[in-house]
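In what follows, a structure is listed as structure tokens, so that the remarks can point back to it.
Every protein chain of the complex appears in place save one, which is left out.
We call the chains A and B, going by the order they appear; numbering starts again at 1 in every chain.
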Amino acid sequence: MEPSDALKLLQNGVPISWYLTLSAVLFATGVAGFLFRRNIITVFMCIELMLNAVNLSFIAFAHQHRQVSGQLFTFFVMVVAAAEAAVGLAIILTVFRNRSTLNIDEINTLRN
Amino acid sequence: MYKLWLIPALPFIGFLINGIFGRRLSKTVINAVAVLSVVLSFLWVVKTGFASDWGAKELHSHYFTWIQSGNFRVGWNYSVDKLTMIMLMIVTGIGSLIHIYSTGYMAHEEGYYRFFAYLNLFMFFMLTLVLAGNYLLLFVGWEGVGLCSYLLIGFYFVKKSATNAGNKAFIVNRIGDFGFSLAIFLIVVNFGTLEFRPVFAAAPGKPVETLTAIALLLLVGAAGKSAQIPLYVWLPDAMEGPTPVSALIHAATMVTAGVYMCTRSAAIFTHAPIAMETVALIGLATAVFAATIGITQYDIKKVFAYSTVSQLGYMFLGVGVGAFSAGIWHLMTHAFFKALLFLGAGSVIHACHGEQDMRHMGGLRKYAPITMWTLLCASLAISGVPPLAGFWSKDAILVATYQHAPWMFWVGAATAGITAFYVFRAFFMTFLGEYKGHGHPHESPASMWAPLVALAALSIGGGYFFNVPKILSGMFPLAEEPDNPMLLAVSIGVGVLGIAIAYYMYVVNTELPARVASAFGSLYTLVYNKYFVDEVYDAAIVHPIVEGSTTVLWHGVDQGVIDGIVNGVGYQSRGIGGILRLVQSGNIRSYATWVVLGSVALLLVLGIAKGAF
Partner (left out) sequence: MDLFAFLLFAFIAVICAVNVVLQRHPIASALSLVGVMGSLAVLYLLLGAEFIAMAQIIVYAGAIMVLFVFVIMLLNAGTEERRGRSWLAQILGLPAMLALLGLLCFFAYRSFPDAGFAKFGDFRGGTAAEVGMALFTDYLLPFEVTSILILIAIVGAIVLARKELE
């Protein structure tokens, strides 16, 4: 990066595309956790991570377009995530009660 | 203004009323509807006759355009000329008499209303056939009478032999209709129209090969409908139907449709000499062939059936040698005496309580005198004894045949002798001698013998008073007839000879027939079994077709190919489903992987579509 570019950055702030890239990285990390972890609760947390990444994207676009709608969408995403977390954890409790395992690979009776 | 449509419409209305409501109507009402519809139609024909000076003034009515395709039009046209007038009088007149007769004959039968409904429907189609002004409408009537024939032959549908006979009649007719259809196609291609007047006007200008092809195909159709060789086999089996049906359809009207059609197409036939010769030869061969079979049969209706085939052969012979009006004359007189013969046979069967085998009859002169005297008139007429009806028409045909080819005359004359023989054989076996059956025979009711008397009167005087060649002389110019008394003598002589031999063999020396039969041994067996024609057809044509159809079409095509394709599609679906099912492993992580892969693919596609790369 040339000094003029760095100066531009210092003067103008952070490019929006950097926020989007950060969002992508967080999302990909969430996907990785979802695919590779075996504990159900950890998988659930990776889902929350993905949702947060998306929230960041929305806020960034809200800033870019100078509209509050993006932030409202984030609001709704949070509400839904809360509801989903509640119900999902209740399901995990039930599954644990019936199966006594938290290994996601062993919950496969819906096969074929 | 002439309301020609009333003529076929009245029986059609009768059919509708009897067909739809007949189940709930009483016999009297059914009778009234059926008989009245035909009698009224007859009266209207008479009125039309007077209005048109008996066909001298040609009437043409166009009702609506049925088909219009480019330049090709077919209209629902009725037309009346002298030939049509003759046919109309025959069809409605004899139709009325037979309807009256049926009220008595069918009085104790099941399905009473159904019979009369079908009979009225038949009248409608036959009248359409006769009134038609173009080939297509004629074909409509042609097919319709074939349908009614099937329905009526198989009237006693609980009998397997009856339904088989109905099927046989329809299928053999179909073969003839195929020829007719091809002829119609050729006419459309070559003449551009199917209306009679334009076609006959343009016929002389067409090449001989075309006209010959059309004429031969028309002959195929006529041979099917009018029971000529090789398509005659359905007519004897058609005797399974009730006797009035045999009289009306298989003697007087439907089977004559072929002769009528050939006469109507005279313009085409006369310009195709090869076809005319073929017609004559087929007619002659059929006449002789059927007559020989008739002398051996014991079922009274079968004798008359073969007689019909033989007499139709005579009509075709007349048409083939160019004597069209003689052929129509014979059509008319034959309608009189053959209808009488069949109705009389019906009366005999009724008298003997359903017995049809002549070996169990005999001596009926004491019990059914009216039937006997009327049948005597018919038998004399068919044998060509002057001055009864049959003599005039048969003589006209034979004279014309002699002028065409003398050898044909001698064969025809011999056949006339055989005709006389078998008819009087039947007469003597039935009415003379001693009664050999069971029970008490009795005379028929008035509703049955009254038409017999009317027909007997026509058989006696019909030939002399209705001189058809003179009537039709406008259409078919009278030929110069050299005065050859020999022909007259031969023609009368063979008739008398036939009667005499029959008298000797069946009245005087009743042992003789059995001895003659055993003397001829295998020849007798051959003729008695109708030359095994049905068996030959069965083996050569029917059996291979049925076997081929079963093996190739049913097992091969239907079960193998079509069911195979349909079932195969089903199996394939199942197979693919079975493979796709493996994705459902129940493992959440693999599902998630699929989701990620899918979203990657989606992003790629979107990116390419939006041109981001």
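Just so it is clear, a residue touches a chain if its C-beta (ideal position, glycine included) is under 8 Å from a C-beta of that chain, and two chains touch if they have at least 3 such contacts.
Just so it is clear, the model here is predicted, and its values are computed rather than measured.
**Student:** Please identify which of the visible chains the hidden chain touches across the whole complex.
**Tutor:** Within the full complex, the chain left out of view touches A, B.
**Student:** In the full complex, which bits of chain B touch the chain not displayed? Write them out.
**Tutor:** Listed in rising order, the touching residues are 585, 587, 589-590, 592-594, 596-597, 599-600, 603-604, 607, 612.
**Student:** Spell out, residue by residue, where the missing chain touches chain A.
**Tutor:** 9-10, 12-33, 35-39, 41-42, 44-46, 48-49, 52, 55-56, 59-60, 62-64, 66-69, 71-72, 74-76, 78-87, 89-94, 96, 102-103, 105
Just so we're on the same page, only the chains that are shown with their structure count from here on.
**Student:** Quick one: chain A and chain B, Cα centre-to-centre, how many Å?
**Tutor:** 90
**Student:** How about chain B: which of its residues touch chain A in the complex?
**Tutor:** Answer in residue numbers: 581-582, 584-589, 592-593, 596.
**Student:** Report the residues of chain A in contact with chain B in the complex, numbered from low to high.
**Tutor:** 31, 34-35, 43, 104-105, 107-112
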